[in-house]
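Just one protein chain is left out here, and the rest sit where they should.
We call the chains A and B, going by the order they appear; numbering starts again at 1 in every chain.
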């Protein structure tokens, strides 16, 4: 599974995440700041709930008419002289892009940040099958690529890296002699990448949104790397997840605004670039050839299912920025390039339950993600749907848990069973009880008391007290 | 030139089938959206009020914002160029520079001061890239300007190289006060209107809000990553 990150089982990944104190303080610091910025940015609008309703409506309309809008988009791109390739699978997408690269005899490809190309593991494929170098130009991705590391956050991919680690990478790979100051590290990357832009044969980008009416692709950055990646090389290849489009410029505007406010609290980022086909006749810069690769890779199976709303996602990462679980375990614990609540919903759908069955359970269903989602994806409800599917349709729950739950079902639906059970609970748990606490539980109680005290059941239950009081005993 | 489309039929058929129909609809009417908050934002502001919004936003996006009268533009421009360290400069080829009275600055004053200025010239092709790559300053003009986000909107064409606003270390964007609109909403509508009136769509439309920046290393903001490190908007009071 290309979107898979590492081979460690879930519990080990979580354990490593929790032990990683730098990563954790980086994540909690980033969360606090990004969430505060997001709140300020949406409060400035004063009617954010209306924006969310509009965002949701636009996304739902597009999904309900995805076949129509993708047809329109591809017609428009072709009318502008672009080439559109519909890729049903990751393999199809990779093979097509590799073919273009071979045809162009590409030695060097510059690439701007794109989650879908991570998902289809494009870089390794091109390096192996075309033999060209692929240079990530987003600063965070550039840093990760040097050590073949993977993104831990949708928007801030190198969030888990310390500046000293970045310095060390630059030293090792580039004989960098500067300090660990971010300004100096950035300047170094700027110098290195300048040359890459000027000498690259192909520029590959992701796509924040495509515009069906005009056959345009919109890419959003603060660094300007997507602009240089597309303005200088002779060939541009844009890879988009098939659901990432809007009808017209008017909806593009709404969603770009919501994306950047939700992601980092910006009204707009430094660069919102709308590219329509290859360069026009007479243009000096911009690509001579433009390819748009539209990727399904499992998405169409989600369309029309009870999980369809996850396709509304505009990849802002606001859900990760508020998630209390993400806060403590970090992005890599999710075992997928898609982390946080969106990852916990999407990864099992794209990558299967074999790899990702734990993710939907790694949530308290606190609903914070649902609350901040700019396009109103009911994330916590989708996590719950996953749980139900895993337990009831897939039958993947541990036998011990199934047994416990069926006891629960009986105990909580039959008054007699409950009355008996709850009445004897106090004496049954007596051997474990000290004062009014249980400190060392057994069975399902053990995990609880590993870290917390558990209250001993009261001899007189509330209902007994109430009964007696009615009878005038109190 | 007409492009190509591959693998569409089976791909779209799969989507239609997931959406429980035999084929994609021939036409879909864009709905009247239930909410339109974008039109209410910064509604009913005068051009002066919009300018104030723009100026305030510039302070938040590391952008130097200077307002000047048409009469003073050449002097202001010269000062900004000097303050930014002079040449070499690459400017778009645009008749508006002449209309704004900048011709003598560009063709006489600057050369006299040994400040090298080049104008984007499609006739010399890739040579432009070599020049713009070495330029200290790039000069462009905003067609539509968004007050809310402090955004200049640049449209590419043969005379308007995309890289003029990206490759030089510093960027100067001329902003006619008349081009200021409340927000991206009005820009999107204008662009659609132009298309409906038969104008061709620029192959590249850049919405630029301040200099290039990144916070990818420990969330510490660094200004100037791949694009310009310094940004100046010169607002011309053309009203």
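Convention: a contact is a pair of C-beta atoms (placed from the backbone, for glycine too) under 8 Å apart; a residue touches a chain by one contact, two chains touch by 3 or more.
Everything that follows uses one rule, which is that contacts and distances are computed from a predicted model.
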{"item": "Omitted chain, identified by the protein name its UniProt record gives, among \"Lactate utilization protein A\", \"NADH-quinone oxidoreductase subunit N\", \"Iron ABC transporter permease\" or \"Glutamine transport ATP-binding protein GlnQ\"", "value": "\"Lactate utilization protein A\""}
{"item": "Among A:99, A:199, A:412 or A:427, residue touching the chain not depicted", "value": "A:412"}
{"item": "Candidates A:58, A:293 or A:329 - the one touching the absent chain", "value": "A:329"}
{"item": "Residues in chain A touching the chain absent from view", "value": "11, 14-15, 18, 324-325, 327-329, 361-368, 370-371, 384, 386-392, 397, 401, 405-406, 408-415, 418, 422, 425, 437, 439, 444-445, 447-448, 450-458, 460-463, 465-467, 469"}
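As a working rule, only the chains that are shown with their structure count from here on.
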{"item": "Separation of chain A from chain B, taking each centre as the mean of its C-alpha atoms, in whole Å", "value": "30"}
{"item": "Touching residues (chain side chain B, partner chain A) in the complex", "value": "1-8, 10-12, 14-16, 18-21, 23-25, 27-28, 30-31, 33-38, 40-41, 57, 61, 120, 122, 125-126, 128-129, 133, 146, 148-151, 156-158, 161-163, 166-167, 183-185, 187-189, 191-192, 195, 200-220, 222, 224-228"}
{"item": "For the chain A and chain B complex, residues of the former touching the latter", "value": "26, 29-30, 33, 45, 47, 50-51, 53-54, 57-58, 61, 64-71, 74-75, 77-88, 92, 96, 137-140, 143, 156-159, 161-163, 166, 182-183, 185-187, 189-190, 193-194, 197-198, 213-214, 216, 222-225, 227-228, 230-232, 242, 247-250, 252-254, 256-257, 264, 266-286, 290, 294, 296, 300-301, 303-304"}
